[in-house]
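Below you'll find the structure I mean.
Only a single protein chain was left out; the remaining protein chains are all shown in position.
Should a chain be cited, it is by its letter among A and B, assigned in written order, with residues numbered from 1 in that chain.
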Amino acid sequence: MSELIIKNGFVVDPLQGIKGDRMDIGVKDGKIVETGTLSNPKTIDAAGMTVMAGGVDVHSHVVGPKVNVGRLFRPEDKLFKSPLKSPTCSRMEMGFSVPSTFKTGYDYARMGYVFVNEAAMPPLHSPHVHEEIRDTPIIDNAAMPVFGNNWFTLEYLKNNEIENNAAYTAWLLRATRGFGIKVVNPGGSEAWGWGLNCVNIHDPVPYFDITPAEIVKGLIETNEHLGLPHSVHLHCNNLGNPGNYVDTLESLKLAEGYAPKNDFGRKQVMHITHLQFHSYGGDSWGNFESKAKDVMDYVNAHDNLTVDMGQVTLDETTTMTADGPFEHHLCSLNHLKWANVDVELETAAGVVPYIYSPKVKVCTIQWAVGLELALFSKDLMRTFITTDHPNAGPFTRYPRVITWLMSRAARDATMKTFKWLDKTIDATSIDGIDRELTLYEIAQMTRAGPAQALGISNTYGGLAPGMDADIAVYALNPENMPSDPAMIEKAFSRCAWLVKDGVVTVRDGEVVAEPAKRTVWVDVKVPENAQVQRDIYEHFLRHYSVKLDNYSLFEEHLHNPRVIEVDATE
Amino acid sequence: MPKKVENVGCPYCGVCCDDLVVTVSDDGKQIIEVENACAIGNQIFHHATGGERVKLPRLRQPDGTYKDISYDEAVDYAAKVLYNAKKPLIYGFGSTNCEGMAAAAKVAEKAGAVLDNCASICHGSSFLAIFDNGYPSCTLGETKNRADVVLYWGANPAHAHPRHMSRYSIFPRGFFTGKGQKSRKIIVIDPRHTDTAQVADIYLQVRQGHDYELFDAFRAVVRGHEIPEEVAGIKREQILEVANIMKKARFGTIFYGMGLCHSDGRNHNVDIAISLTRDLNDYTKWTIMAMRGHYNITGPGAVWSWQYGFPYCLDLTKKDIAHMNPGETSSVDLAMRDEVDAFINIGTDAGAHFPIEAVKHLRKHPWITIDPNICMASEISDLHIPVGIVGVEVPGIVYRMDNVPIQYRKVIDPPEGVISDEELFERIHKRLCELEAEGAAKAEIKAAPAGVRAEE
Partner (left out) sequence: MKTVILTLTNPPELMLEGQNITPDNVAGKKAAEIAALDVWEGKQKSALGTYFAVAGDGGATAAETKIILRGDCTRVKRIGQQMTAGEIVIEGNADMYIGGWMKGGKIHVKGNVDSFCGIGMEGGELVIDGNAGHHLGASPRGEWRGMQGGLIRVAGSVGNDTATFINGGTIVIGGDADIHVSTHGEGGTVIIKGNAKGRVGGQMVKGNIYVYGTIENPLPGFQMVGEVEQEVDGETATFTHYIGDLGERHPTAKGKTVYANLYTRN
């Protein structure tokens, strides 16, 4: 079948420890192969360019009900802000901060990404998530159902019934064709059912007699009991508020004493997402300051944790999260339109537009906090680039985030636009950091690290023979990096080549093919559990508004699946 | 042996009951019994096999009669109409599945058409309010499990959504609402004393067309301001009493209907209802929900939002960018202003629902109806293409009024040879691509569509 050889590029593959060696990469039938096995390959000349595995996004809101609310209720996010349809793509591309599904797929591909993990799937809405996955071209998607406010989970963990919770978790992953355990503001989103919140990890959930701390620990135990590919993926309590780094450190400490147990090469027991939003000092917006150093000191010292940035990009964007009380809080600060969706027995969600302005002190401090997290990191295999798309900015700004990380000059140029530059410098450490990350470190943060943390590094995130032939070629010469940082941004925005599953998909920054994308999900075998079966039956009989038999995703609504099997019957 | 199909979704209203049990005859050709459905839902199932169905597309003849043609011929006709028109309009989608809506969007984008759904003449004003003010809402199970105050404003579910009150709002016993109706306060605000008002604890007869003023009064009171002695026909004491109940609720839901969307001010009535809901969340928990009409009229808003970012009134005529502005790109406005030159009516009955002036304008141009049944639109069309009935003969995903996706089943096969909306649009798309390729090759001047036009 189809063969390709990518010749003479500077190969950067942290999973194999390859640091820019000039090598050829062979592709046959959608997989990476030793070049010696090729008979008559087409050649891609990558001389003078950087070759990496296709990008892997650990946390992004790209498909599902709250993303779609964000699209629906912001027509102004399209007006004069959408590009004209590319003649080489099959569909129109609409939207800026919350792009249409088609634009999402095309833009990720243009940046050289091949795998995107949808960060929050409300289980009741899983058929919706899978419909959007079908309409998101090119990139493979997984989606994490949310567990941190789920009544089954709260009830089992209150009684410390880890096995029952594990059986329920396995059932829900199958019912929703989900990927892993997402936890958003544990307990707080359930409290939001009454207009309340859990403001710290010891604040009990109304009526459920359990604390956020107990929920998180119980879910870590559940996750390791099952041995899932990914770890618990936590959005901490008290997001976005001055002084919340204290709560964040307490949340991080919940993982102490736990070791990973899985067959997928994952090394952490907890992934903390969009850490930027959780690393604030001060006790008011007046003395708001960065505590990135304190938080990263802890992360650096504990290798059973991974984190992603949630970098503020200084754009007008749309915030959306299952953290319902936070979005209500936000709309009372900026007075903009507010959508909310509480989901029975499971979760909540809120959506509010937000403008991160370089003229606003809090916003520019937030910008610095995100970058500090990465620049203070001692292990970039555990620190990943995200913007918590679209919360801190759209994912299409990853190239700019990379540029800020790779270039002090780029950071300085951005800081020159700040209205409150002195106050921003005073409240952060950013001005004292000269560190500039290397292409190898960027590859760690954008493919090798996320793939390892997601437990999919046997397939994605690297260039070893046998892995999927997902290869991005960037017009950057590591031996002669451009002096103008804008050129770095340009190179990462529009890759020179993207090969996806062995198919040339992007060429010179333009999408030229739309190969079939996949839905990646995790199927866990667990022992029969009559109690959990009965609990499920009861809750659907009495409390859900849909029938149990209509809740689980019908096979016909799962599109091009790639199942990861886990046996937890032992 | 007759076969029972369980957990069947009902293709009638936005309540999307998914607990129907349908008994089908031995040969799988007759629907014998439908359990759990309301009278209207029941009728939809029986209608499928109860009488004669149109089994082939029908093309209008010079003598005004219809002649059966093949699906291939119908697809060719439809594709040519779309290809040749300067600004075709594809409207409807009240009664089909999301798969059909996605396929239709592909056709509209390829053809450079305006794509619109029944919200345009229904809850479109809700979208306008959501654009401007957001939508603090919840799923219906939340109301069932938590609500101790339920407010119906300008909505009459007793007639329009027959099982809404028993499944979700007034009567059911939920997790925190074990006493059912006894644990809930029911408020109905409506100019008419409807059958829904009969079950209310408090009924306010607002003066028709003055809901906005009443909302404004509630908002002022909630913030502790004085209001006049009477607003919109309601005495101050009553306004104060209801405002107090709302503030003291543990969890409340406002369900609103056409009474807000179709009286003066339209979107603004909904908009200020949303503002009141926002205000109340400073004190306790309140949510708001549109009583969407058809079982999947929420669907096109969802599908087209993820495909284009707009829920309705999509002008795709530029083929490279989508534009939406209800008032301009809405079906009735386009028709009244003579702004379109071809019309496809799909899964609705514009013949019955549009103002007669709009219908007259549209009838000046080719009119195609895609619908399982004979309706007013099918009878004034140039071409009628029958399709299978979603929820009875065709499965698929639909969105309930609270945006929850429900997976609908198929109970019986469609009549032999009859295809689904999705397949039909996929075939029209394929034909359009061929026409485009031919046109590009020949660079031909577009001709008037083939086929015979119906007399007006």
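The criterion applied here is as follows: a residue touches a chain if its C-beta (ideal position, glycine included) is under 8 Å from a C-beta of that chain, and two chains touch if they have at least 3 such contacts.
What you see is a predicted model; the values in this text were computed from it and never measured.
Interface note: of B:45, B:77, B:131 or B:153, the residue touching the hidden chain in the full complex is B:131. Per the touch definition above, the residue from B:41, B:112 or B:174 contacting the chain not shown is B:112.
Contact with the chain not shown here comes from a single listed residue; of B:3, B:29, B:67 or B:86, that residue is B:86.
Touching the missing chain, out of A:76, A:422 or A:538, is residue A:76. Touching the chain that is not shown, out of B:182, B:225 or B:442: B:225 (per the contact rule at the top). The omitted chain makes contact with subunit B at the following residues, 85-87, 112, 128, 131-133, 210, 212-213, 215-220, 222-223, 225-228, 231, 264-265, 268, 271-272, 275, 279, 317-319, 324-328, 337-341. For subunit A, the residues in touch with the chain missing from this view are 73-77, 79-80, 335-337.
The rule we apply is simple: only the chains that are shown with their structure count from here on.
Spacing of subunit A relative to subunit B, judged by their CA centroids, is 35 angstrom. On the subunit A side of its complex with subunit B, the touching residues are 63, 65, 67-69, 71-78, 82, 84-85, 91-92, 94-95, 98-102, 124-128, 131-132, 135, 151, 192-195, 207, 328, 331-332, 336-345, 351-352, 542-547, 549-550, 553-554, 556-557. The part of subunit B that touches subunit A in the complex is made up of residues 6-7, 9, 18-19, 98, 102, 106, 109, 127, 130-142, 144-146, 167-168, 173-176, 250-251, 278, 281-285, 287, 301-303, 305-311, 316, 319-322, 324, 395, 397, 399, 403-407.
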